[in-house]
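The complex appears here minus one protein chain, its other protein chains still in place.
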Amino acid sequence: MEKHNLICINCPMGCRLEITITENGGWLIEGNQCKRGLSYAQKELTAPTRTLTTTVKVKNSLLRRLPVKSSDGIPKEKIFEAMALINQVTVEPPISIGDIIIENILDTGVNIISSRDL
Amino acid sequence: MNDLYDIVIIGAGVSGTYIARELSRYDLKILILDKDNDVANETTSANSAIIHAGYDPKPGTAMAKFNAPGNLMFDKVCKELDVPFKRCGSLVIGFDDHDKETIETIYQRGLTNGVPDIRILNHDEVLEIEPNLNPDVKLALYAPTAGIINPWELAIALAENAIDNGAELKLETRVTDIKKEDDSYLIITDKGNYLTKYVVNCAGVYADDIHNMVAKPSYSIRPRKGNYYVLDNSVKNLVDHVIFQAPTKKGKGVLIAPTVDGNFLIGPDSDFIDDKNDNSTGMDNLNYIKNSGLKSCPSIPFDKVIRSFAGLRATSDHEDFIIGEVEDSKGFFEVGGFESPGLSSIPAVAEYVVDLINQRHGGLRKKDDFNPTRRPVIRFNHLPQEVKAKLIQKDPAYANVICRCETITEAEIVDCIHRKAGARSLKAVKKRVRPGAGRCQGGFCGPKVVEILARELGKDWSDIPYDSSKAYILTGETKEESGGENL
Partner (left out) sequence: MINYEVVVIGGGPAGLAAAIEAKRNGVNNILVIERDRELGGILQQCIHNGFGLHVFKEELTGPEYAHRFIKELKDMGIEYKLDTMVLSLNKEKVIHAISREDGYMIIKAKAVVLAMGCRERTAGAINIPGTRPSGVFSAGTAQRYINIDGYLVGKKVVILGSGDIGLIMARRMTLEGAKVLAVAEIMPYSGGLNRNIVQCLNDYNIPLYLSHTITEIKGRDRVTSVVISQVDESMKPIPGTEFELECDTVLLSVGLIPENELSEQAGIEIDPRTKGPYVTETMETSIDGVFACGNVVHVHDLVDFVTEESRRAGKNAAKYVKDLITNQGKSFNTKPSNGVSYIVPQKVRVDNIDNTLDIFLRVRAIYNNAKLVLKADDEVIKEYNKKHLAPGEMEHLVLPKKLFADKDFDTLTIEVKEAN
């Protein structure tokens, strides 16, 4: 039997989770106020991911940086590798909110997309 | 070949710039040197910003000789140079019989020093004109000629006017040595050497160091530091006069002073320090100021403090100004130990120093084309509606408000960069037109002012400093070097 304490980061509630993994591989969770708590805990304890938000360089625009985000969670250990790739990109207008800036970054299946119009 | 000057002035504070401006009336080749990247960057930029009436100095001292006459010369120079100056008057307030004795002594001194219109007010009269003062106040010495000014604004205006009249200014030029050669002095700096007939030493807290480069050591400066609080200009009607406390054995007490920009200053304390670079504030010092200030005026809203700072006074072991030609170095003139009331005295001191140079030179020739005025500074926020509308029509940059706390426009900032002795740093812009001096302290306008400075000076944003060239703001563009280690 294993016990873990986590803070759920799904939403601003920040529930304090107490997770028990039983001998036969069952998951017991306490402290969550919605069902997303369990899926968060399972992911966080096996393959944690994070949404990455940052900017990319812009040319030929009044705006000097374009805000971007990952379309889904990126494996935690690949965040800085992803940053290094994103930092090499320069974009120019026109760009629409949601446009893909980098497709399938680091083979994660996750895209880096624009967070605003340019 | 060394550049040859008639006069080199060392130090571009209010004394150096004032003397430069007065000398620029004459046919002379003048050079002002300063180690900093802006004029008025040391003692001139951090003090009580008061023009004292002149009752304080002991009769017979140089301070007594110059203060009261100097005070009366401010209206003219401030009008000529478009520098805000207000004769708001001052009160020295007392709470007991001991204070009463002190105030009577100061009153007599004021009469001896020739301070006009001073009188002693009783309890009712004091509270009548200053209702927010501690009701325990017994009496006060009232001096209507005392005034308030931004000393750095005056020095900047003086420098600009001196340059307009032919003087040269070299900043970031540190004097490292001075050599006497026959009839002249060789000024050695980290940026080259200058040969000059006369030298005026206006180096503030460093005046003794400069003096000792050419002359026998005759005095030393050990600065006294003073901490201050600044209140937001949303605080109204706290006091209308500069409020001093009667000095006691325990200390001088702090003053409360309105500023020409509508803020209030509370301070200073007084501590001798050994490091002439040390302008750090201290918690104990600030607490002392707070308590002492509350004694004069119990309703000071300290939750409206927008800033605290400390400044140095160039106190010499002579306990007086040291003004004149140096005995063993003819042609080397001294404005040393120039602590309070130096600012108040400077117009009279400058006149005196110019007279000494005139005598030494055997008569200076006045220029026909000396222009005593400076192109007026547009202070958009203080103008009537119709004038604002016209300005915007003429230059739309007046419609671009950069500093929202003080309503300062892009046009005003651009102007202060392109004037003579113009701004090169964020702090220099703040000293001239005040973005960042308000309650947000540059939070909103800082990036915009950096952008304007970079654009107008043709520099990269990263090359715009906060203050000295070493006080960088930005370390470079993002994305130029990649991030840290993996998690």
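A and B label the chains in the order they appear, each numbered from 1.
Throughout what follows, a residue touches a chain if its C-beta (ideal position, glycine included) is under 8 Å from a C-beta of that chain, and two chains touch if they have at least 3 such contacts.
This structure is a prediction, so every number in the text was calculated from the model and none was measured.
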Hidden partner chain, touching residue among B:I106, B:V230 or B:L343: B:V230
Contact with the hidden chain (one of B:N132, B:S220 or B:T407): B:T407
Residue in contact with the excluded chain [from B:T102, B:N279 or B:S296]: B:N279
Residues from subunit B at the interface with the omitted partner, ascending: 230, 234, 277, 279-283, 285-286, 305-309, 385, 388-389, 392-393, 396-401, 404-405, 407, 439-444, 446-447, 451, 461-462, 465-468, 470-479, 481-484, 487
Positions on subunit A where the hidden chain makes contact: 7-12, 14, 16, 50-55, 57, 62-65, 67, 69, 76, 79-80, 83, 97, 115-117
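Everything that follows uses one rule, which is that only the chains that are shown with their structure count from here on.
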Distance from subunit B to subunit A - Cα centre to Cα centre, in angstrom: 54
Complex contacts: residues of subunit B adjacent to subunit A: 478-479, 482-487
Subunit B-touching residues of subunit A, taken from the complex the two chains share: 55-57, 65, 76-81, 83-84, 87
